[in-house]
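Omission of a single protein chain aside, the complex is shown with its protein chains in their original locations.
Here is chain A:
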């Protein structure tokens, strides 16, 4: 079936500005799951600008499938109850430009590479930026991914998290310059 023509012009985006913190914060927003829940994983990194300086006034949102690869349809991301998995989290960068989440690592459909969908917002960023944070552990699936294969090695590396010795996921986001993160349009 063909997609019909769109009838409405979309509303354009704008920057979140400097003073978003009190507007979009809520309790345990970066704890998609409780840090001590079974399977809880730490996902964190630093947001950098084009001069390599950390960005202290940005925020990152993630939306991820559950470990079975199922997309959560449950409500409650803004009223955490510590047992419902909503897949959604939001984290501000701190004064060192660092963000972090506690969440479950997403599964993927058979043969697909698993990733978190992610969006970055910041003062000085005129509109949101979509990206992906792929898990590093499924090398065969990563190698087979058509989108990743279309990228240069450096671009591809900017989308794949690394695993720290303690098992956490480490993923920096570079808004500009050397190692610039690949941002997406759909």
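The rule is short, and it goes like this: contacts are C-beta pairs under 8 Å (C-beta built on N, C-alpha and C of every residue); 3 or more make two chains touch, one makes a residue touch a chain; residues count from 1.
By our rule, contacts and distances are computed from a predicted model.
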{"item": "Listed names \"Pyruvate synthase subunit PorAB\", \"ABC transporter ATP-binding protein\", \"Protocatechuate 3,4-dioxygenase subunit beta\" or \"Succinate dehydrogenase hydrophobic membrane anchor subunit\", with the criterion being the UniProt name of the chain not displayed", "value": "\"Protocatechuate 3,4-dioxygenase subunit beta\""}
{"item": "Option from A:33, A:91, A:104 or A:117 whose C-beta touches the chain left out", "value": "A:117"}
{"item": "Residues belonging to chain A that touch the chain removed from view", "value": "1, 3-4, 6-24, 49-57, 61, 63-65, 71-79, 86-88, 95-97, 106, 109, 112, 115-117, 119, 121-130, 147, 150-151, 155, 175-178, 180-186"}
